[in-house]
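The complex appears here without one of its protein chains, the remainder shown in place.
What follows is chain A.
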Amino acid sequence: MLNMTTRIECIFFSEFHPTLGPKITYQVPEEYISRELFDTVQVYIITKPELQNKLITVTAMEKKLIGCPVCIEHKKYSRNALLFNLGFVCDAQTNTCALEPIVKKLAGYLTTLELESGFISKEESKQKLLPIMSTLLEDLNATGACTLPIDDSNTIQLKLIQQRKDPPTVQEYDVPVFTESLCGHFQEAAVKRLVYYGVVTLVSIFQYSNVYCTTPKVQSLIDDKSLQDECLSYVSKQGQKRASLRDVFQLYCGLSPGTTVRDLCSRYSQQLQRVDERRLIQFGLMKSLIRRLQKYPVKVVRDERSRPPRLYTGCHSYDEICCKTGISYQELDERLENDPNIVICWK
């Protein structure tokens, strides 16, 4: 069933020991990872600061290791930091996309447990990792899901969502119906199924980070009296005096490339006293007075040997990439803004 395509061969817990260095503290099954394999990949398991807290998949010696190196800095730790990594090992041919959110989630959980009660740094509690890892391995392989009580107040719930086919192309419609954006919100099983099993339409919602710009049609707000009335009724804040056309028009004109809705709100706070910014944007989109600008990353520097970019071609927006890959908007943004080989186009 689900498990056939993503079989986990081994789950490991690796740590940085103050005098021994990177080592595998626990692995199930025992001795699955050879000394040679670990030596080859250890620098991607217990990593330098630049790679910490990121999902890292490394393939070597016919195996794929997926992990998320965690670093918790505090002067109470020897050498001022706790470094660990709970990861999975699969056969190199395996498609491991479905495992990635699980690895990340586990990293987050362990971090929380450590911060709350020193779960990892205390020997008595760290030992519990071994039976936890055994259960994880068994359950995830057998049913694709796992529920683990960790201690009195913490339980881990995990579910593998297998990709049956490529997710459908994301499209945008100018409709006044706003639903949850999927970026970073993979919590509900129903929503997950919608994405992977047949949902086609995705509509961008109101977000303060969105960027819009006016269309030539915005002029009609001045020329068309009935449109004006409709607009001012729609966008005025409830229970307040009606907004003035001057304010509303200024707000629409304040929208431009590089200006987020957040920026607009801080620059035009006076005009927004009687205007609801969500409804302002909604109306503008409905009536084509404004349109949404999206970020399209383009990979500009690469050597001839590397494969051509799949997503960073200037044809795929952030929204699309987030949904295709499961990364959150903020994480994608952080990743790409700091990449000197990527240029972001607004269009």
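The working rule: a residue touches a chain if its C-beta (ideal position, glycine included) is under 8 Å from a C-beta of that chain, and two chains touch if they have at least 3 such contacts; residues count from 1.
In this text, contacts and distances are computed from a predicted model.
The complex has one chain missing from view, so what does its UniProt entry call it, picking from "Prolactin", "NADPH:adrenodoxin oxidoreductase, mitochondrial", "Ras-related GTP-binding protein" or "Cullin-4B"?
So, among "Prolactin", "NADPH:adrenodoxin oxidoreductase, mitochondrial", "Ras-related GTP-binding protein" or "Cullin-4B", the name matching the hidden chain's UniProt entry is "Ras-related GTP-binding protein".
Quick one: which of A:6, A:27 or A:42 touches the chain that's been left out?
The one listed residue touching the chain not shown is A:42.
If the hidden chain were put back, which of A:17, A:128 or A:242 would touch it?
If we include the chain that is not displayed, A:17 is the one touching it.
Considering the whole complex rather than only what is displayed, give the residues of chain A touching the chain that is not shown.
Chain A touches the missing chain through residues 16-23, 39, 42-43, 46-49, 73, 75, 79-81.
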